[in-house]
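After this line comes subunit A, so read on.
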Amino acid sequence: MDTKIAVFLCNCGGAIKNIDFEATRERISKIPGVTSVDLSSGLCFEEGKREMVSRIREEHPDRVVVAGCAPEFSECVFQQVLETAGLSGRSFSAANIREQCSWVHDGDVTGKAVELVKMAVSRVRLLRTLEKKELPVSREVLVVGGGFSAIGTALRLSRIGLPVTIAAVEEVLGATQDGVESFYRCDIDTMKSAVEGDRNIEVLTPARVTSAHGEAGDFAVTIEREGERIRRKYGAIVLATGFTTELSPVSVKGLPVVGGAGSPANIVSQEQLFRMLDNGATARKPETIAFLLDSCDENSRFPTLATLNNAIAARVKWGSEVYVFCKDVKVDSEGAEKLYREARGCGVVFVKCDSAPRLAIDDGRISIEARDVFLGADTIVDCDLLVAEEVLCPPEGTEALADMFNIRLDSRGFYQDENVHLYPVGFEKRGVFCVGGCRGDLEASRMANDIHSVAMMIYGLLSSGVIEAEIERVKADTQKCVACLTCIRVCPHSAIRLSRVDNGKEIAVISDVACDACGICAAICPAKAIVFEGYRDDQVLAQIEAIGES
Partner candidate 1 sequence: MTVALNELDTRFKYDVANEPGGEHINLCFACGLCTASCPVSDIDQRFNPRRIIRMVLLGMRKEVLSSDMIWFCIQCYSCQAHCPQEVDFSDIVKALREMAVREGYVAPTFVASVREIDVFCQRMRREMVNAVVGSRFEGGEVEPSALARESLSKL
Partner candidate 2 sequence: MSTPFREILKKEGFVVTTEVGPEKGSSVSKAIEHIELLKDKVHGLNVTDNQSSVMRYPSLGICLLIKEHGGEPVLQVTCRDRNRMAIQADLLFAHSRGVRNVLCLTGDSVDVGDHKEAKQVFDLDSVQLIHLVHTLNSARDIAGNELSGGTDFCVGTAASPSSDPIEPQLIKVEKKIKAGVDFIQTQAVYELDEIKRFTDFVRNMDEKVRILAGIVPIIGVKMAAYMNENVPGIVIPQRIIDELAEAPKGTGVAKGIEMSARMIRQLKEERVCDGVHIMFIGREERVPEILEAAGLV
């Protein structure tokens, strides 16, 4: 039985002026398979849609083409119309005769419009409908990490009703922030006790994720804790492994490595200085303190905050003279501008230098030489205490987790590639998210934002307990697939795996959930085994064939 195709032509309320719709209708109606051509001047209006439904019910077409505006606006509208009229939304194709024809050309473009409709007709003729299914998912979420962002995420997810497991490599939660909460500007104790009282949250420490596979809604994860192997199913994974800092290896004359073995005790990290200031455990208050900032790492949002806080505290508590050597003071973090003003107000001197300061150590005394660009002269200062520049680094194990979950790292080795389409907390692998310090230079307020957006995205994914998916939209032909692994290697969403099918043959199986329908696999398959419904080779080629037929 031949496919019956109904074509609806719409002039968009008269916005399409340079197409002769009568002539178009006449030429379209001659295309084999086209059983009806209707003219409308407002198909997307309520009346137009009603009319369309009734025409489809009268004519019983198998497929529908709408020629009018860009599918960006109309596609979902008309797919709904089709479904109301009892057809599948997949029986539809649009001919964009407005944005890509009428509006970009002068004069009569009826000929081109007819061609565009023909292209749409030839594609729609070959469309197959797909079955939609609701796949059950696990509502449990695994949060990897044991710091502020991990605990915060777990609490937030638990509050919206999702059961959470926290797996952290540390002995106890919050170990990194313990005792230095105000340095990290978080109230870890309160959060920890909230976790303890939350029956929705299970804490596994010290625990390491050792393997993971599967896809959104259905990840199989193995966690190792003290020799014990725990295997669980999770619906979503949140990576919240934080960052570590390294003292930057500034070249210092007569000093092996700053922060390394043998480096003087009067070179300290931000956290060390914070502790000194906090517990007052210093025999003699340093008269002069120098801070180094952003001379080798531009990503210094967090170190800038630490510097400002510590500099103010040192001025206020110890009355030390404080110099901060930096290229720029980066104040785009929450509250940083205010802190910077406060620091200046209390007498901290910021020395803006255009090249990295030169350091020398003589008899335990540290001198810093730098060019002050505003003074236009070199300055030299001897200090009792030097706070070394800190560079943020991804913690150990970051790469292993990235491999496990098939996600990419950015150029500095943190989670989250610099791709705008991934949103700040998502990945190319659906169902895996990251929050907080593990995606780079973040401070507390931004971590809080992350936590909220991740919770929202996971809620959207898992809360209903099912994920709706079209079945086999992209599929490898059992007979043709030679299991060459090419598609598995190229899939950016790691949606393909090798699997034994009914006849015992191992072939590429594409997950309906993880697949994001890009078609890279279909284009590269050397056996032409992968079929991508809607963009099958024959569907693409049919459109090419239809071009210029008239």
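The candidates came about this way: all candidates are chains of the complex that A comes from, given by their letters.
The criterion applied here is as follows: a contact is a pair of C-beta atoms (placed from the backbone, for glycine too) under 8 Å apart; a residue touches a chain by one contact, two chains touch by 3 or more; residues count from 1.
Just so it is clear, the structure is predicted and the values come from calculations on it, not from any experiment.
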Single touching candidate for subunit A, where 1 or 2 all sit in one complex: 1
Footprint of candidate 1 on subunit A - complex, ascending: 288, 321, 323, 329, 340-341, 344-347, 349-350, 352, 369, 372, 374-382
